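The structure under discussion is supplied below as structure tokens; questions concerning it will follow.
A protein chain is absent from this complex, but the other protein chains hold their places.
Right after this comes subunit A.
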């Protein structure tokens, strides 16, 4: 198999994993902080 296929696979795994956890953590933080903010409002 072409060596570039292995390089592309490694880059795809890292980008998906890194991007996925960054996005998921951001969404989780936004939702939690919004819920806390809404509860503070009278």
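Here is the rule we use: a contact is a pair of C-beta atoms (placed from the backbone, for glycine too) under 8 Å apart; a residue touches a chain by one contact, two chains touch by 3 or more; residues count from 1.
Everything below uses one rule, namely that contacts and distances are computed from a predicted model.
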Problem - Hidden subunit of the complex - UniProt protein name among "Anti-sigma factor NepR domain-containing protein", "Heme exporter protein C", "Formate dehydrogenase, cytochrome b556(Fdo) subunit" or "Nitrate/nitrite transporter NarK" - result: "Heme exporter protein C"
Completion exercise
Contact residues on subunit A toward the hidden chain run 1, 3-4, 6-7, 9-11, 13-14, 17-18, 21-22, 25-26, 28-29, 31-33, 35-36, 39
